[in-house]
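The complex is shown incomplete by one protein chain, all other protein chains being positioned as in the whole.
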Amino acid sequence: MKRTAAKKGEQGRYAPLSYFQLMEVTLRELLVGKGLFSEDDVRRQVADMASRTPGRGAAVVARAWTDASYKERLLKDGSAACEELGFDVKPMRLVVVENTPRVHNVIVCTLCSCYPRPLLGIPPDWYKSRAYRSRMVREPRKVLREFSLKFGREIQIRVHDSTADMRYLVLPMRPAGTEGWTEARLASLVTRDSMIGVALPRVPRR
Amino acid sequence: MGRLKRKRAGGFAPPRMHHDMGGQPAGKVTPKEHAYADWEMRVDALVMLMRRHGLTVDESRKNIEALPPEQYDRMGYYDRWVASLAQTLIQRGIVTTEDIARKMQEVQARGRAKV
Partner (left out) sequence: MAEPRFRTGDRVKVVKAYPPGHVRTPYYIRGCTGEIERYCGSFANPEELAQMRSGLPPVPLYRVRFPQEQVWPDYRGERADVVEIEIFEHWLEPA
């Protein structure tokens, strides 16, 4: 895929325009011209989306690790529990699935690329790739090995195909050796990929 | 006659839509990522802003699913989104095909676009 728009140096001007960039400018100007929204609305929306980073998901996970009653609420109603921490996730319906010593969860969307965007931002390219979407449901253990994750026979792999109105977040297990850590320090271990289920939080080696 | 009968009796393979790929053979997952360009973020924003005007995620999906398979595979994620948004706007009568054609010519002639 050729990308003509370099992220740097674009600064409101781009030449030459790719066909789809041209379409973006075209639709934006037409819709603004019709008064459906303003250029400012577009900028605000972009800024809002840019502010949605996996740090939000990590904060939710870290709270669940340190507060058992919060974890219970999170597993019962994911969206409401996120709102509790001040994250506006409406209208997303979040289902949080918990990893345990016996169960590992992993998220995919085989039909498109559904993803808990209000908590994790825009999904990475590989999540939207044909390889991931096709294979994760059929050979999850093999795909997880491609992410360097190997699970024993005693662990059940639960694949969640995100097909309709729910969105999913994996609650990873709190790593050993983090006793007494603050929430912020715990959150620093929680990567985006660990909340999709293709990685595990790891305590950095000294 | 015999041929018709045979066709009805067996060999019926229900069509699978190209986007409906769960379980299909595919290559290794490469953990590729890229930083989204500003225009891609704006496509995202346009779609989200139009949802406030009643456009649904299922209309977007329908129009992405309608892309010819070779285009679907070749296009980037936001290429698909913006193409689908254009279709949806036309289907809803919010803009016409002619509006888009004229504006595209105008923007292209300008060569550069203000943001």
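Quick notes on this one:
Chains: A and B, in written order; residue numbering restarts at 1 for each.
The criterion applied here is as follows: contacts are C-beta pairs under 8 Å (C-beta built on N, C-alpha and C of every residue); 3 or more make two chains touch, one makes a residue touch a chain.
Source: prediction; values computed, not measured.
Note that of A:34, A:90 or A:142, the residue touching the chain absent from this view is A:142. Summary of contacts with the chain left out: across B:38, B:59 or B:79, the touching residue is B:59. Residues touching the missing chain, restricted to chain B, are 14-17, 20, 22-23, 56-59, 61-62, 65, 91-92 (touch as defined at the top). Where chain A meets the missing chain, the touching residues are 93, 95, 110-111, 137-142, 153, 155-166.
What we mean here is this: only the chains that are shown with their structure count from here on.
A separation of 22 Å divides the Cα centre of chain A from that of chain B. Interface of chain B with chain A (complex): residues 19-46, 48-50, 52-53, 61, 64, 73-79, 82-83, 85-86, 89, 94-95, 99-100, 103-104, 107-108, 111-115.
By the touch criterion given at the top, residues 1, 3, 5-7, 10, 12-17, 20-31, 34, 36-37, 39, 41-42, 45-46, 49-50, 110-113, 122, 124-126, 128-135, 137-138, 143, 146-147, 161 of chain A touch chain B in their complex.
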